[in-house]
Structures are given as C-alpha cells and as structure tokens.
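Every protein chain but one is kept in place in this view of the complex.
To keep things simple, chains are lettered A and B as they appear, and every chain counts its residues starting from 1.
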Amino acid sequence: MGRYVIRRLLQMIPVFIGATLLIFLMVNVMGDPIAGLCGDRECDPATAAQLKKEFGLDKPVWQQYLTYMGNVFTGDFGTAFNGQPVTELMATAFPVTIRLTIVAILFEIVIGITLGVVTGLRRGRPVDTGVLLLTLVVISVPTFVTGLLLQLLLGVEWGWIKPSVSSEATFGELIVPGLVLASVSLAYVTRLTRTSIAENKRSDYVRTAVAKGLPRRRVVTRHLLRNSLIPVVTFIGTDIGALMGGAIVTERIFNIHGVGFQLYQGILRQNTQTVVGFVTVLVLVFLVANLLVDLLYAVLDPRIRYA
Amino acid sequence: MRGATHAKWAACAAAAALAATACGGGGSDSGGDGGAVLSSSWGDPQNPLEPANTNEVQGGKVLDMIFRSLKKYNPETGAAEDMLAEKIETTDSQNFTITVKDGWTFSNGEKVTSKSFVTAWNFAASLKNNQKNAYFFEYIDGYTAAHPASGSQTTDVLSGLKVINDRTFTVKLKQKFSTFPDTLGYPAYAPLPQAFFTDHANWVKKPIGNGPYTIDSYTKGSQMVLKKWDGYPGDDKAENGGVTLKVYTDNNTAYTDLLAGNLDLVDDVPAAQLKNVKNDLGDRYLNTPAGIIQTLAFPFYDKKWNAPGSDKVRTGLSRAIDRKQITETIFQNTRTPATDWTSPVLGEEGGFKEGLCGDACDYDPAAAKKLIQEGGGLPGGQVKITYNADTGSHKQWVDAVCNSINNALDNDKACVGNPVGTFADFRTQIGDRKMTGPFRAGWQMDYPLIQNFLQPLYYTNASSNDGKWSNKDFDSLVDKANAETDTAKAVETFQQAEEVVRDNMAAIPLWYQNGSAGYSERLSNVKLNPFSVPVYNEIKVS
Partner (left out) sequence: MPEPTPEHHLPGAGRTPEEGAIADTGMGGAMDLATAEGETLEKTPGGPQGTGPSEKARSLWSDAWRDLRRNPVFIISGLVILFLVFISLWPGSITWLSPLKCDLAKAQEGSQPGHPFGFDGQGCDVYTRVVYGARTSVTVGVLATLGVALLGSVLGGLAGFFGGAGDSILSRITDIFFAIPVVLGGLVLLSVVTSNTVWPVIGFMVLLGWPQISRIARGSVITVKQNDFVQAARALGASHSRLLLRHIAPNAVAPVIVVATIALGTFISLEATLSYLGVGLKPPTVSWGIDISAASPYIRNAPHALLWPSGALALTVLAFIMLGDAVRDALDPKLR
C-alpha cells in the first residue's frame, strides 16, 4: 500500500510536465494577448513589441515553455498582466475555492446520498417521483437562474443572507453558493446512489443480514450502503475538478473571487502565466483526489487490495 | 478610444472628484470630518494604476479620485476648466507656455511643480516604460526619438518639454493643434511625485497622487479603500468621508447587493434589470448622456466593401436598422438613436449636430431595399456582423440589428451575428485585417472634443481606424481644422469633415450610450460625468 502510494505520487511528475505543456500550447494557439491590452485601439507597434519582449512572448514557444518551467521550479509562476504575481493570485483564490468546494461536496454527500438511499429503498413511491421531478428541474434550469433566484429571494426579499460573499468568504457565507454549485452534481449523486441501492437491495448478503435479524438501520448503513458507494465515490472524485475550476457561473453570481473567476479572466485575457499556473495546480488536485478515490475503493470493498 | 465596451477609461479626468468616502460594505461608517463613507461597485483594473498605463474605465475611476491635472472637465458640461493650470498661453497654436498654480502638493507633502509634470510626461512617452497611453504624447516635439515606431529610442526625454522655473514649463508641438490645452484633463497628463520614480514598486501597490482622496488600503482583485484627504488644496473637496470600491465580477450581483442594502452605488446597471429599475429604486436611478457612441465599421481593405456603389449598400443597411425600436426595447432608453458621428455631451458649440446624418440614419425599409439593390446587393448575399462575445451584451443588440435588417429586406438570412470568443481575438482579427463584413465598433471619448470623435477613427491610418477607411477630403479638412485657432471655425471645419464621413457612410452610427447608475437611500447629490463615471467627490452621505 505504501509502495503503491509512492508510485502514484511519482507518476505526478510526467503528468505535471504533460499538462503544463498542453495548456501552454493551448493558450498560445489562441493568438496574440497583447492585441487585447490596448482597448479598441491598436497598440502602437513599438509599445506592443516592447510588451511582448517584457512578457517573453517574442521567443519561440518551446523556449517560452522552458523558461517558464525553469521559473516554476524556483517557485516563480510568473506575473499577470496587471503586474500581480500569479502565486499571489493563487494564494487568494485557492483557499476560497477550496472552502466552496468542501461545502458543495458536503451537500453532495449528505443530501445526495440521503435522497439516493431513500428513493432507492422506495422506488416508485411518491418520494421517488418527487425527487425525480426535482432532478429534472435542476438539470433543465441553468445554474445561473437557480442562483439568481435564490439570491433574490434569500438575499433581497427575505434578507436571510447577504447576496454577495465578502472577500473573507467564510464557510457560513458559502452555504448558499455551495448548494447552487452542487445542484447539478446532486442530481447525479442521487440517481447513482438510488440505482446502486435498488440493485443491491435484493442481493443475497442483504437478505442474509435481514434474516439474521439485524436492525434495519444497520443493514442499510453497514451492508447495503457501503457496497453501493463505489460508483458514487468515483463520481464525487471526478467532480472535484468540475467544482474547483468550473465554478465560473456560481462564483460570478455570488461575487466570489476564486479559482473559476481567475481562470476565466485569465483565459479571456489570454494570460498564459495565470492560466497555466492555475491549471497546473488543478491537475495536481486531481491526481491527489483520484488517488484518494482509488484508496477508498479498498476501504469500501475489502476484496480490492493495492500492492 | 476604446470602445465603449471594453472600457476604456477615458474619462476620468474629469470627474470626479472628490469625495467622500465611505465604505460601505458593512455599513460601518467611519466617521471623520468628511462624514460617512460610501461603497461603490468597481471592476478589477486590467493594468497597473499608472496614469499613462490606464486605458479602461475602472482604473480611470481611481485616477480620477486621486489625481488632478492641469485641466479638469466640468462634471456637467464637460468643458475643460483650469485646475492646476494657472494659465496656458500660446500665440501660434504650436508653442505653449504653461504656468502651474502655487500651493498644490501631493498627499505625501511633496510640492507639485512644473517638474512633476515634465518628468511624468517624459516617463509616459518613453518607449522603455511600456506605457499604453504613450501615444497621447505623440504631438509633442521629440516624441519619435523617445518612442520610435521601430528600432531603439535615442533619448528618454521629450525635447519639446522645457522646465523654465518651478511653476512654468513650455511645450512645443510638432504641428499646430489649437485645442491641445483642452486635452490636458486626460489622466495620462497627471503630475507624478518623486516616489513614483524612486520607489516604483511600492507606489504601484498604493499609488500617491494629488487629488481629493488618498488610498488607505488596496487589496488587488477585491477592494480599495479611499479616504478623504483633509489637506487637499483644491476647491472640489470631497463631501463625504471616503469611498470603498468593491470589485464585482458581475454587475448583476452589484445591483442585487444594492437592493439588499449592502452597497451604496452601482454605476453600471445590468441591461436585464433596466426594466425593473423604476420599481426597485424609484428616483434613485440616473440615466445621463455620456461621450460614447456605438457604430458598425466596415472592412475597406476588402474589395467587396470598397467597390463603386458600396456606399449605397452601407447607407441601405443603415436605413434598415430601426434604431428607435432597439434602443427602446433592448436598452430601455439607456441609448439614444444616433443622428451624427459625435456625441450629445459635446454640446452644439462643441460640435454635436443633431440630424447631421439626415435621411441616412432614418429607418425606412423601402428605401433600404432600394439602396441595397442599386448598390449591387449585399456582398455575398449575406452580411455577418462580427462582435466579441466575452463582454457586454453585444449579442442582444447584434441579433436585434440583424432581425431589423432581415425584416426590412424580407429575407430571414440577410444578416447574422458572428461572435468571436475573446476580445483579444477580436482585436487580433481586426489588426490582421480579417474582417469580411461589418463589425462592432465603439468609441468612448478621451476628452470632450469633436476632434476626438473623428480623427482617431477616420483619419488615414489613425490608431483606431479599424476599417482602414481613407479619404483625402476628410484628411485635409481635419488638418485644416486642427490648425484653426478660432474654436468656432475649427468646429465648423470638423463638421464638414463629418459630412464626408456621412456621404461615404464610412461607419454606420447606431446610438449614443448613456451612463446609468443606481444608488442607496443614504446618498444624495449623485451625478455621472460625461465619461459615465460617478462624481464621487460631490456625493453626500447621510
């Protein structure tokens, strides 16, 4: 198990290099970032050339990449166009987004799995139909609209929350945004759990457990749920990235200055340094998340072992 | 300048000023002499806050509060008035002698002298400093030595600038430019303290200026707290205790925060909420003309759009656009149908001439159809209006314009929108001359002069002449107007040049943009200046 983890950690090195290179190339393909810096006016050619030189954009792409990687290993992720070091942007953006992601994942786990278990045990009953309808609403109404309506109702009409999140972005402030962010994933988690539970409900080991006279609660949590969780855990693992890097809409609505916003802005302004830096960190987050998911497999299903 | 949408900032100079402060955020008033602090929505500035490097409205807002230049644009009329300038004298419209008023200091106590201006201007113009507004200094003698179009610079000072004494300096221009003094309200011309040069890194973190406010704290990407500067020597002192600028990534959130009482001032009401604004805010809503015009430019480098008769096609398209309907429905009257190529904020004396466009801007489907037919039909049978999809609500109006054209021409596919993903890509394509049809163009004035609405946009090879339109008559009229020392005559000549633009339909004028703002019950005396920036220093907080 220890060796397995070490091997997985070592794999991060090629992934890190591959991912940075890929993103680097992608941002470069997008064209000339300097063109967007002078507003609706053409930058005068001398200044444009000077700016390119300053940001190292006049060199061939491979050389830019090598320079960048060299700097990264000394802890220098470069500078955004507004003169702010990318590491500084990361230091402000990541803590906020990590908190938001934690809130969202807690919602997925608590609400998603609970609803999944309930509907899985009561297939076809009114509860099941009700949750299905909710699921449909969540899928077909854009997050933008649900977020906006919640913001208007809770923030303005009823005054329960502040419509926007302050720059501290405490856990308390992030509850509603977290729920909005988690909403679509909730639909997935609920239905995945439901299917798994419904499927395992009639399996032999559950029957055995029931026959042994175990309390219903224990049967559901220890036997049924535990064996139904693998697809759910896998999904949540894959969702972490979507939540961290893709929270653009939620972060906009609630004015959260997190990773999604920085990435979006970096992409629109074609700020290579920002985009590559943030995406690189996200790749690392994925590597760790997926490692954890793989280790969780072995916890949930003792037959799976890692050597 | 830049288009209105990507925010340029232009304006700043003028405005605002003073003021007050407040922070609004949690509603905590921070007392002080000037009274309470107000909170206002803000956007993250794209560039460092150096005066000659700030070319969008959000950075401009701040410069407007912390700097005062030689001139200031009157927040209501837009007229350039002396601020730090005691007098600006010239006999030939080419050599100017500028006297700086006595008694002005920066907020760190340093005196504002003629040297503060000259060193700042030299810094701005010098190529090695990468200042994006360097071109503002191109009329000053010696600019090409300090900022050559190619090759390396031979000097880092402008030979046209000479310090005579502490309060006097002279400016020599490379050509006659009678309205030059009126451009000096633009923030790029602000004076800079020594600290800017000696400790640049710290200055950028927390800029020091000579305006009615000082920066108390600045957290990049989230907020800036400005306090009233009690020692401010000007007469446009802040009437509040300070301003807290809070960064919003979406103006809709700022608007919601205003409704919930978490924010005092929103200077950009989202288009989708305009219909509700009366209901939500009552009379705490401003809709004031600003020096911004939206147009559709054409690729004159493309033969299809530069053929004999294509002016008829362009005029036909102009007549197929129901400006009134679109400004009423899509923009809820925060835009006004354009009838010339300038802006109402110039005033009639300044060169705005309502109806100069004449018939060519009147909606008339029958005439439109006829003109387009006479001009040889739409090139390729379809026009694609190119715009950038990443900012503003361009999609809405482009779709509306296209629907209007389609209805007028009775052809569902005569016009379609053609979005481009990012502004940078949009600009790259324009720079590479890849446009194949009309494209979005917008202009927010740098300073309220008719010259600024015409020369940068339509003069041969001018910096914002994106369509590469070129016309000898126009160029010579502009040259003539610039050399004219009598303002009224100069304006008249510019209007003749504008008529040349009309006769060729070099660009289709769409509408004049207004500034819109909403504010909380705590505020009074809220105004927007002609650059659509709130006049912060005059705001009173209760």
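Going forward, a contact is a pair of C-beta atoms (placed from the backbone, for glycine too) under 8 Å apart; a residue touches a chain by one contact, two chains touch by 3 or more.
This is a predicted model, so every value here is computed, not measured.
In the full complex, the chain left out of view touches A, B. Looking at B:Pro233, B:Gly261, B:Gly347 or B:Gly421, the residue that reaches the missing chain in the full complex is B:Gly421. Of B:Gln194, B:Asn306, B:Asn407 or B:Gln496, it is B:Asn407 that touches the chain left out of the display. Contacts to the hidden chain, counted on chain B, fall at residues 252, 270-273, 275-276, 322, 325-326, 329-330, 388-390, 395-396, 399-400, 402-404, 406-407, 412-413, 416-422, 425. Within the complete assembly, residues 4, 11, 14-15, 18-19, 22-23, 26-27, 29-30, 132, 135-137, 139-142, 144-145, 148-149, 152, 184, 187-188, 191-192, 195-196, 199-200, 202-205, 227, 230-231, 233-235, 237-238, 241-242, 245-246, 248, 263-264, 267, 275, 279, 282-283, 285-287, 290, 293, 297, 301-307 of chain A touch the chain that is not shown.
Basically, only the chains that are shown with their structure count from here on.
Per-chain CA centroids place chain A at a distance of 39 Å from chain B. Contact residues on chain B toward chain A in their complex (touch as defined above): 1-8, 25, 44-48, 55-56, 127-128, 130-132, 134-135, 147-150, 204, 219-223, 247-250, 252-254, 256-257, 259-260, 262, 390, 422-425, 427-428, 430-431, 441-443, 456, 463-464, 466.
Partner chain B is touched in their complex by these residues of chain A: 30-33, 35-47, 49-51, 54, 81-84, 88-89, 92, 148, 151-152, 155-156, 159, 162-164, 166-167, 251-255, 257, 261, 265, 267-270.
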